[in-house]
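Written out below as structure tokens is the structure these notes cover.
With one protein chain withheld, the remaining protein chains of the complex are depicted in position.
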Amino acid sequence: MLQQHSISIQTQGRATIDISAEVERLVSASAIDCGLCHVFIQHTSASLIITENADGNVRRDLETYLSRLVIDGDPAYLHDEEGPDDMAAHIRSVLTQTEVTIPIRDARLALGTWQGLFLWEHRYHAHRRSILITLSGADI
Amino acid sequence: MLQQHSISIQTQGRATIDISAEVERLVSASAIDCGLCHVFIQHTSASLIITENADGNVRRDLETYLSRLVIDGDPAYLHDEEGPDDMAAHIRSVLTQTEVTIPIRDARLALGTWQGLFLWEHRYHAHRRSILITLSGADI
Partner (left out) sequence: MLQQHSISIQTQGRATIDISAEVERLVSASAIDCGLCHVFIQHTSASLIITENADGNVRRDLETYLSRLVIDGDPAYLHDEEGPDDMAAHIRSVLTQTEVTIPIRDARLALGTWQGLFLWEHRYHAHRRSILITLSGADI
């Protein structure tokens, strides 16, 4: 069994968005019992992370940390046509993930209890982001 | 051929643990000749890396580097209920890998000569960590 789905997520500017439930729905609908779920974001200024899903402060702290590690509008950047968040967004993407694979077990995403899958928009402004999801495995 | 295995690794606090041999054993037992081995850690305060397997100083230096890059107990962290290593562990996980896929070739993990697969415990205290391994490919 092999399935591919394209979804699009509307962001509201720099922030993380929990997409676990949306991906889980595709897994449930697929009738795959055991296998893999591959999630790929087709952009270089937004990325994916798996992190703690319970306390929103974790994602606030991640943003605080990353915006300190990767300075917006650093005068060293040559690539700055689209503003101070342009090159910073590309760096932030490279330091996190463009794609993740999550196991499917018992017809569900096998995330740990405290794990969620998040899209991280790195640009200041809202964007529509395309994600391609490929499910493979053995049927129920 | 598709197989899924759950293993658990006991850590002794912040350090790296070579899990290459344990994963290789599952590959050998699977009778898969050519394919992929997906390794997924079901936690957000421990992670996976592939790095140099010969000189233990490489992993000592990685720890020195990462503990300087991600300050334990940074007063900027809001998420600090479980101590100074709590939020630092989540950041360290996001900057490394929650999951890796390694090719299977000639019925073995196709790691390079100097590559090993390591679990990196980011918390100070010992933890039991769950890892889900999904093997897929063509039989011998």
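Each chain gets a letter, A and B, in the order it is written, and its residues are counted from 1.
The rule is simple: a residue touches a chain if its C-beta (ideal position, glycine included) is under 8 Å from a C-beta of that chain, and two chains touch if they have at least 3 such contacts.
On a predicted model such as this, the values are computed, not experimentally measured, just so you know.
Within the set B:Ile17, B:Ala31, B:Ile71 or B:Leu111, the residue that contacts the chain not displayed is B:Leu111. The residue touching the chain not shown here, chosen from B:Thr44, B:Thr96 or B:Thr134, is B:Thr96. Contact with the chain not shown here comes from a single listed residue; of A:Asp55, A:Asp72 or A:Glu99, that residue is A:Glu99.
Check A:Ile19, A:Ile32, A:Ile49 or A:Val70 against the missing chain and you find that the one touching it is A:Val70. Summarising the interface, subunit B meets the missing chain with residues 34-36, 49-52, 55, 57-58, 60-62, 64-65, 68-69, 95-96, 100-103, 105, 110-115, 136-138. By the touch definition given at the top, subunit A reaches the unshown chain through residues 2, 4, 38, 40-44, 69-70, 74, 76-79, 87, 90-91, 93-95, 98-99, 101, 130, 132, 134, 136.
As a convention for this text, only the chains that are shown with their structure count from here on.
In terms of their C-alpha centroids, the spacing between subunit A and subunit B amounts to 20 Å.
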